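One structure is given below, encoded as structure tokens.
Of the protein chains in this complex, one is absent; all others appear in place.
Up next, chain A:
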């Protein structure tokens, strides 16, 4: 059986900088896979390659058997892939409903003549788009006003709208880029539950996330990147005991111990390009200490 998403030996270089350096992983139907790694490890770059925003230097990306490596983002989306962005990117001045209607663009059958003449098909498709927007906003649990502009919503609600927009596309594969960033404890718990409900619809999910509690709780498989390279791929339990992963997050033995748990884990992991948030240090300690899972609450609380 072939995988829904097959990333094979993906390379992406910006000049001399290798953002992604030989990444391979697969995602199957209705599977939740997390991609983790220190900041600058190449997670978002890999996402951008898969969705067509960056053109891979070499390697192949296949979605349900079709090669999408050289396709533009809209063509990748047309093959059943939806995504959210690391920094929420809604259509700020447009009503919330319109934002979600964007998801219907690919499958709503309406042409210029329907629009100009207001044919029955125009009326029907417009109502379908509106119903669809409400349906997914209900699904993600948006409580706020839906007729006002999206930028007027609080941050957590904007994240929900972005997910609703991606779902209205009816994707087979959903890529979520740090969906928990900036959410409070309760919102994270709701997100966890939402991700599971999305999977239950039969949608495969690839998740980039720094919140280890969430990752360990929700993922069936975890792919760990460092320096654009895949250093581990396995179940959450296996990954958290993997020596290579522990080393990537904590640094190797010959480095000063003081650096591992403090405010500069980026230095310890050799990342050196972008500063890592201090939170990572806390998570790292917990990931490495071999504690069993079930730390979601404490993790989320620490981040809130």
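Going forward, contacts are C-beta pairs under 8 Å (C-beta built on N, C-alpha and C of every residue); 3 or more make two chains touch, one makes a residue touch a chain; residues count from 1.
Simple rule for what comes next: contacts and distances are computed from a predicted model.
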The complex's invisible chain, by UniProt name, from "Transketolase", "Thioesterase domain-containing protein", "Beta-ketoacyl-[acyl-carrier-protein] synthase family protein" or "Branched-chain amino acid ABC transporter permease": "Branched-chain amino acid ABC transporter permease"
Which residue of A:95, A:182 or A:234 touches the chain not shown here: A:95
Among A:24, A:57, A:110 or A:184, the residue in touch with the chain that has been omitted: A:110
Footprint left on chain A by the chain that the document does not show: 51, 53, 72-75, 77-78, 82-83, 85, 89-95, 97-98, 101-108, 110, 112, 114-116, 118, 122, 125-127, 129-131, 134-139, 142-149, 165-167, 169-172, 201-203
